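What follows is a set of notes on a single structure, which appears directly below.
The other protein chains are all here in position, but one chain of the complex has been omitted.
Read from first to last, the chains carry the letters A, B, C, D and E; within each, the first residue is number 1.
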């Protein structure tokens, strides 16, 4: 981290709207999130649309031959990344509840989520 | 063309469901179609969903800095590729009519299109 | 039975390259023949020998190369699509060859089934 | 104003690489500064010097290199994403450099706006 | 005819287009992100049930269900296959179309 950026704290939101495994966006998004922890910014993770599937419990990737990266969401707390938001409508329209998710999250309505996004300085979409 | 394939005539369908320019699939699909002409097969082109936009008249790509490949559809006749099918519902739900298209096509209902697809030996999707 | 396979997306970014491989492998294991795997669009990136995935991940490019070596599967990369994306003989992995789109049409003619994997 | 740009898709396959370039060019022409263009996911393929598009098409890779040369734009390719996809120093086009994801976060911090282009 | 769908039913229109074209007696195989369509509570659940009621055979690739942690909520009547079963479906149908 260089001098210039060390003093600034911005609100960063990472928007996750894609299902895991079908594409790499979920995995590579998580890699950015982990790195962002080193910069002491105000980081929020947003899961909406198919992005909520990233947090589904019980993923097992042996048969597809890919790496199961879902345990990494549990490790986020250790990096002081604790603001995980899930959109209510996205969860419900997929027949999921908070019980189905691998980590604790805050469930927000679309309106609350819109307000949250509005308050961000930097929004990265994957 | 080698010996083994020169005697066989199969029904080939190329299914175009993507809009042009946003992705390269439309352009590269057309490249396969042109090559297929050399193999004397029974070739059909199907345009449905956003694929019907590929045939829209009046494309002008100067400002986006990309190549306008839509005139190539007019050249297909010279390669004896004359079976161009457009799904009626896809056209209508986009506010388009046959008059908007750069080439003559046969408009089929979903049911007729389904029958056409069913009769194919080889279906390539782009 | 003879299968032709068309792969339209690159490695890692889309699962298409994985599913195509698993399909081809299962077909071979069941005694079928893979007539050809044709790589088109971003699929040509499956042939880059310069890929180095993390040690705990699968190596998609090497898997294809090994399949070509062990089972004589013909891996063909479309020359036009490859030039657009920087796949040339210089960075071509073993077991792949670069050729024209005619090879795809030919595979459609000669194989009993042609299956497309893409985005 | 300082702009950061994130490019998530490779050249030719998706328009994202074109739109990002046109945006960057327009920003420079208007007197803005491009803090950095960061290439992630398949976006790293924008940096392959081996691409050879048809003569009548735009050369996406060379356009970026020229922008770096003429306007000193910092073109950064994510090392982890690049290794997965076979972009290494050996085939890296001029004007690009390979670095870590921290460069993306830093660009978010230092630029006034960060704009994402992808699929 | 075998129809293969690999797109999430909530993100893309591929499944809807496939269902519009799938004839009675044909087979649909859901792979990759399309497997979400056969899970209970998904927006596509009713569509898949309607398809099965029209004598369309619906299969899902279980390695993809398992990868996504959706193996326990598959709706009734969906047949599950692995990669060898996928190969059999292609071999057993006279032609195949992927809805990309």
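Going forward, contacts are C-beta pairs under 8 Å (C-beta built on N, C-alpha and C of every residue); 3 or more make two chains touch, one makes a residue touch a chain.
Being a predicted model, the structure only gives us computed values, none of them experimental.
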| item | value |
| --- | --- |
| Which displayed chains the unshown chain touches | A, B, D, E |
| Touch residues of chain A, complete complex, unshown partner | 15, 17, 25, 48-49, 89, 110, 113-115, 117-118, 120-123, 125-126 |
| Interface with the unshown chain - residue positions in chain E | 10-13 |
| Absent chain, residues of chain B that touch it | 18-23, 49-50, 53, 56-64, 66, 68, 70, 93-96 |
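Note that in this section only the chains that are shown with their structure count from here on.
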| item | value |
| --- | --- |
| Partner chains that chain A and chain E have in common | C |
| Pair sharing more residue contacts (C-beta pairs) when C-E is set against B-E | C-E |
| Distance-to-centre winner among chains (Cα means, whole assembly as reference) | C |
| Copy pair chain C, chain D: interface residue numbering same or different (half cut) | same |
| Most remote chain, CA-based centroid, reference being chain A | B |
| Centre-to-centre distance between chain C and chain A (centres being mean Cα positions), rounded to whole Å | 33 |
| Length of the line joining the C-alpha centres of chain B and chain C, rounded to whole Å | 25 |
| Where chain A touches two or more other chains, by residue | 21-24, 64, 66 |
| Junction residues of chain E, two or more chains touched | 6, 32-33, 63, 82, 95-96, 98, 100 |
| Each pair of chains that touches, named by its two labels | A-C, A-D, A-E, B-C, B-D, B-E, C-D, C-E |
